[in-house]
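Just one protein chain is left out here, and the rest sit where they should.
Chains: A and B, in written order; residue numbering restarts at 1 for each.
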Amino acid sequence: MPDELLRLDGVRKYFGVRGAPWREGKAVRAVDGVDFVVRKGETVGLVGESGSGKSTLARVATRLLDPTAGTVAIGGADVTKVRGRKLRPVRRKIQLVFQDPQASLNPRQSVGTILTTPFRAQGVRPTRAQLVDLLRQVGLSGEHLERYPHEFSGGQRQRIGIARALSVQPELLICDEPVSALDVSVQAQVLNLLADLRDELGLSYVLVAHDLAVVRQVASRVAVMYLGTIVEEGPAAEVYSAPAHPYTKALLSAVPVPEPGAERDRIVLSGDVPTPIDPPSGCPFRTRCYKAEDVCATKRPVLEPVEGSTEHRAACYFPETPTL
Amino acid sequence: MPDLAWFVVRRLAAAILVMLALSLAVYLIFYALPADPAHLACGKPCTPDRLEQARHFMQLDQSTLQQYLNFLKGVFAGRTFGEGTAAVHCNAPCFGYSFPLARPVTTLIIERLPVTASIALGAAVLWLLIGVSLGVVAALNRGRLLDRLAVGFALVGVASPSFLVGLLAILVFGFWLNMVPVNGYVPFTESPVDWAWHLITPWLVLALIQAAAYIRLTRAQMLEELSLDHITTARAKGAGESRVVLRHGLRGALVPIVTLFGLDLGGLLGGAILTEKVFSMQGLGELLLSAVGQLDVAVVVGTTLFSAFLIILANLLVDIVHGALDPRVSHG
Partner (left out) sequence: MADRPVLEVHDLHVTFRTENGLVPAVDGIDFAVAPGRTLAIVGESGSGKSVSSAAVMGLLPANADVKGEVLLDGRELVGLPADELRAIRGNDIALVFQDALSALNPYYTVGWQVAEAYRLHHSVSKKEARRRAVELLDLVGIPGAARRAGNYPHEFSGGMRQRVVIAMALVNNPKVLIADEPTTALDVTVQAQIMRLLADVQAEFGTALVLISHDLGVVAETADDVLVMYAGRAAERGTVRDLFHRAAHPYSLGLLGAVPRVDVPPRPRLATIPGTPPSPGSITTGCPFQPRCAYAERVGERCVTERPELTPRPGEGDHEAACHLGRRPADA
C-alpha cells in the first residue's frame, strides 16, 4: 500500500537477563508480538502505562533497536535488516522526538549547530535561511540560532527538538512523551504546535504517551498497549467513547477529570502490572481483569473487530459492547 | 546465596588465570635481565666449571619455559634442587628457593608477614578513623574554616612522600624528643605493649599520608549523600541531625569508602616498602627490596606474586562486601 508510512509485523523485542548457567535464560519481553500500521495523514496515539513496551516499540520502529523477531517496513520497503549508512534514507522519512528536551540537546552546541547536524548526516550543507525557516516553523526566530539550549525554557527546548526532527523533512514524527516534562500551560502550546505542523506540512505522527487526555486531544487513531502487546486499537473517538477492552475501560475510568463532583464509574484495578519476564499465560491482562474466566488463561486473544465497527479492534474474549 | 557462591567461583577462576599470566610475565621480565644469579652463588674464584655447576644445581641451565614449568610444579608438588646429600628440598607450596638466604621463599614470606601485617593493619585502623571523621566534619562545614583545614590537611598528606615524613618523625619524636623507639620490631606475642610502642610512629606516618584520600572521598560522598531526597525524608520524620548524618548519610557514603579501604589494605599487606626501610623493620617490603639488590630472583618472583594474590583477594572481598553493604547490588 503506497500510503503506509510504517508497518510493523509480528514485532518482538526481548532483552536478555544475565544469570547463572544452570538457570534457564530469561528474557524481558518488552514487546511481545505487535502488528502496527501508520498511514499518511494519521496521528496515532500509542498509550500504555510504564512497562507496557510503548517506548521500546517506538525505538524499534525508528530502527534504534533491532527487533528480536518480526519486520519493520518504512514507506513500503522492508528495512528490518538495513544497517549503517544505508539507514540514512530511512531516517529521512521517520524522525524521533524525545521526552526530555534537556537531555536530548547537546548543551555545548548552539541551536544552529544542533539543527545543522541532521543535514550533515544526509550529506547536505544547509543555508542560514533554511535554518531560520525551521525555527519559524516551530514558533522561534532567527535570533535564536546563536544561543545555547540552557538559555531556553523547557517548552522552547522541546520546540528546538521538533525543529531538529523536521530538518530532514520527514513524513512521520515519532514523539515519545513530548509534553510530559512540561507545565500545563506550555504543554498546550506544544500540542497546538504539533497540530499546526500536521496541517501545514502534511506530517503524520505516532504519539507515545501515558497521558490519555493528551492523546485524545491530538490523535485520530489510538492503540492501547499492555505488557508488550496491543490490546485495543481503533479510531480515537470510538475507543475513548466506547472502550471495548476491560483494560482500556479501567484505564480511562482512572484518569481524573477537571470537573468537581463529576459522576464517574471508576474501575480501580488491583495490584500491579505483572513482570514482563514472566507474563501470565493467555491474556496478559487476565490477572487484574474484572471479567476474567478460565478461557482467558488458555490462549492469548487476538485483535478482532468490535461489534458494529470495522476499524475498532480489541483482543479480548469478553469485550465490552457499546451501550448506546 | 547460590548467586553469591557462583560469583565467588567465577571470580576465583579469573583470579587463578590472572596469577598464572602474572607469574609468567614476572619470570620473563627477570630472566630478560643481563645479570646471572648463578654468578653470585658460585663464589670466588668463579671458574667456568663452578659456574656451570651452580647453574645446573639452581636449574638455571634449562630453557626459560622449562624453568617456569618447574616453578609451577613446585607450587603444587614441591621441588628438589640437586641430588643426594647436597640436595635442597622445597616443600609444596614452593614459591621458589632463595639460594643467597638458603631458605624456601614460602618460609621467608611466612616469617616476614606478621611485621608487615602489624604495620598495615594498625595504620589502616588509624587512617580510616582519621580520614572518615575529618571527611564528615569537612562535609558538614562545607566552605567554612573546618572544611578548609581538613581539605588543607588532605592536600599536605597527599603531597608528602612517606620516607620524608617518616625520617622527620624519627628525627623529632625519636631523637629530639626521645619519646619513641626509632627502629626495630617486637613481636606481639613477646610483648603487646612493646609491639605497639615500636609501631606507633610508622602507624601515624602511614595514617597521616593515607588519610588524605579518605578525607577527600568521605567529604565528596557525604556532600552527595546529604543532598539526596531520602535525607530530607529522614528530617521530615523528625530525626535529629546526628542521626540524619550518621545513620542515613554516612551509611550511603560507606560503600565507596569500604571499596577503597579494601584495595589500599590489600596493597599495603604486600609490603610497605618505604616505611619498612625507614623504620628498619624486616617486613615483606624490605624482603623484596633487598632481594632486588641481590638479584635473588626467586624471592622477587615469590613476593611479587604474593602481593598480587593479596590485591586480587582484596578485590574479591571488596566485591562481596559491596553486595552486603548495598542491597541493590546483586552478584547474579
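By our rule, contacts are C-beta pairs under 8 Å (C-beta built on N, C-alpha and C of every residue); 3 or more make two chains touch, one makes a residue touch a chain.
In this text the structure is predicted, and so the values were computed from the model without any measurement.
Engineer: If I consider the whole complex, including the chain that's not displayed, which of A:37, A:65, A:87 or A:237 touches that chain?
Structural biologist: A:237
Engineer: I'm checking contacts with the chain that's been left out. Which of A:172, A:218, A:231 or A:316 qualifies?
Structural biologist: Answer from the full complex: A:218 touches the omitted chain.
Engineer: Hey, which of B:11, B:50, B:103 or B:235 is the one touching the hidden chain?
Structural biologist: Only one listed residue reaches the unshown chain, and that is B:235.
Engineer: Just to verify: which one of A:60, A:251 or A:314 makes contact with the chain not shown?
Structural biologist: Candidates A:60, A:251 or A:314; residue touching the omitted chain: A:251.
Engineer: Against the chain that's been left off, what residues of subunit A make contact? List them.
Structural biologist: Given the touch definition above, subunit A has residues 49-50, 153-156, 183-189, 191-192, 195, 210-214, 216-218, 237, 240-241, 250-252, 254-262, 264, 266, 268-270, 272-273 touching the missing chain.
Engineer: If you put the missing chain back, which residues of subunit B would it touch?
Structural biologist: Residues of subunit B in contact with the hidden chain: 228-230, 232-241, 248, 251-252, 325-328.
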